[in-house]
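And then chain A:
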Amino acid sequence: MQGKPFFSVIPLIGILLPWVSLLILTLMPSRSRKARLSLCFLGSAATFVLVLTLLPGILDGHSYTIKIASVVQGLELRLTVDTLGYYFALMLSFLWMLATLYSIGYIDHKENRFFIFMALVESFILGCAFSGNMFTYFIFYELMTFGSYPLIVHEETREARYAATKYLVYSIAAGAVLFFAVVGNYFWGGGQLGFGQYGSLSLDIASRAALTTLFFAYLAGFGVKAAIMPLHGWVPDAHPAAPSPASALLSGVILKAGAFGIIRVVFNIFGIELMRELKVFIVMAVLACITIVLASLFALTQDNLKRRLAYSSIGQVSYIILGIAMLTHDGGLGGLMHLTHHAIMKGCLFLCAGVILLKTGKRNISEMRGIGYQYPITMIAFSVCALAMIGTPPSVGFISKWLLGNGALEAGLPVYIIILLTSALLSAAYFLPIIYVAFFRWEGDEIEGSARPKLSFTNESDYRLMVPIIVLAILVVIMGIWITVPGFPYSLVSKVIGVIFH
Partner candidate 1 sequence: MAIFMITLPLLGAVLVSIVGYLKPHWLPWGALVPLLASGVLGCMLIGRIPSDGYISYHLGNWSVPLGIELRVDYLALFLMLLICALGLLALIFSRRYIVKEVSAGRMTAYYVLILLLSGGLMGFVASGDIFNLFVFMEIVALSSYGLVAISANSRAVRAALRYLLMGAPASIIILLGIALLYMATGSLNMAELAGRIGQSGYREILIASFVLFVVGFGVKAALFPLHLWLPDAHSIAPSPVSALLSGLVVEVSIFGILRIAYSVFTPHVGNLTSATSNALAVLAAAGVIFGGVMALLQKDLKLMLAYSTISHVGYIFLGLTAFNAEGLTGAMYHMLDHGLAKACMFLCAGSFIYIKGFRRIEDLKGAWRQMPWTCFAFGLAAFSLVGIPPTAGFISKWYLILGNVKAGNWVYVVVLLLGSLLGAFYCFRILYYMFFQPGKEGAWTPRPADVPPSMLIPIWILAVATVFFGLFSGLVIPSLLKAAGLLI
Partner candidate 2 sequence: MNLSHNYLYAAAMLLFCIGLYNVIVRRNIVKKLIGLNIMETSVFFFYISLGYTRNGVAPVAGAGADPTRMVNPVPQVLVLTGIIVAVGVTALALSMVILLHRKYGTLDTDQIMRMARQEETQAAREEGN
Partner candidate 3 sequence: MKRLLALLFVAALAVLLLFLVTKMPSLGDPDNPARQGMATQYLERSPEDTGAQDAVTAVNVNYRGYDTMGKVGIIYCALMGVLAVLGREKRGRIQARLDGARVAPSKIVEVMVRFVIPFIILFSAYVIIHAEISPGGGFQGGAIIGASMIIFTTIFGLQEASRRMPQGLRVPLEGSAIMTFFVLGVLGIAGGGTFLTYAWPRVSTSIQPALANWLSVIVEMAIGIGVGFALISILFAMMREEEDLEPVA
């Protein structure tokens, strides 16, 4: 990575910090619920702050590393914070903090299990972000996979069990493929798995066929998490089944872990030149386009709100894949930035859906007539994020779409732009009706001249639920306007992309 990485224990601490809240939960007496859970929140907040402390160094272009354990040379458990990983870590720890706060107000039974596994998954996925080579990434990725199972099954209804089992089956199969991919990488990469700045594989140690196989193995392995179309089956079941903060994190972070894996593979394992050489990026791009369009179409047909959001997540994650597959400066920029943008928007949307579900118990959009009058703040936040999703300026959604469009032109393939516009239209088609139903319909409006209900801020829920929603909704706009603020995605991503597309 950039320059010589400094030794630093901060990544290790960052990974171990969530375990503190685990200890708190297991050791503290079970009566003091409030205290324990707020301590959990403090734990995740502390993690976020710790990650934040690394920001100046990263902005100066340093990177930090620490070796945990080593099997043989080239096969070692090493944490390295480079810009790309740091970018992911910052985003996820922030979102995680908010989600933890939210779930204190949301989760009402089996808190211990839920929060313990929240903490575990946070530490594992931080490990993914900080991992210094593919070996480490794979280890933390698998741990994250199995750790997030209890989050999905939490409700323990029949749907939840079914969804969680489906998730597990998909993930185990993917894990096997990925395992093969990593071993093959070790074998064909000449006995090392490191993340090279311009990729660590090359055609002069391995044959073209081998590398192509390897790439597709990686794509299949990570594609399950990243919900590329033929492999997306678990997503629409898991999201509605999981409790809302969990589903926010699912589509905000855990899907991104797959995408992040693909980013690592493309940028640091294969490298741009090799990708161009092998021509495999075309397949990636085609799959991504198919996914974008089809997912939006599926989303149209869903009446269950969270299910519709889930399908839209499938589509949106493929934006990232598409942006990477363009192999152009702006494309990469847009894709990488969409990683955060989509996390914020979709996180907020899921949290809003959670509030509605919690307060009114309504799952289906058709039941939500006039919901905007009962919960104005929630629904306003929802509408902001929905508009951002569609890509209306000034919002983060607009930024990433714009950059992706530029990338498409740079790549000389305007067809991508058509795809983007189609999906924008489709997402308008499936988001606007929700807003319409929420604000311009109300109970009994079919009778002529029935009075529209008054806005009532009284029955908005407590701060623990509202703060995350509001913060996210505001960020959606702010990040869309002041793009270059240090710490916001652009400042980091531009570094990464600048290095890769020297």
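Candidate selection criterion: all candidates are chains of the complex that A comes from, given by their letters.
Here, a contact is a pair of C-beta atoms (placed from the backbone, for glycine too) under 8 Å apart; a residue touches a chain by one contact, two chains touch by 3 or more; residues count from 1.
Here the structure is a predicted model, which is why all the values come from computation and not from measurement.
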Which touches chain A in this complex, 1, 2 or 3? 1
For the chain A and candidate 1 complex, residues of the former touching the latter: 68-72, 76-77, 138-139, 142-143, 146, 150, 153, 156, 161, 165, 168, 172-173, 175-177, 179-180, 183-184, 186-187
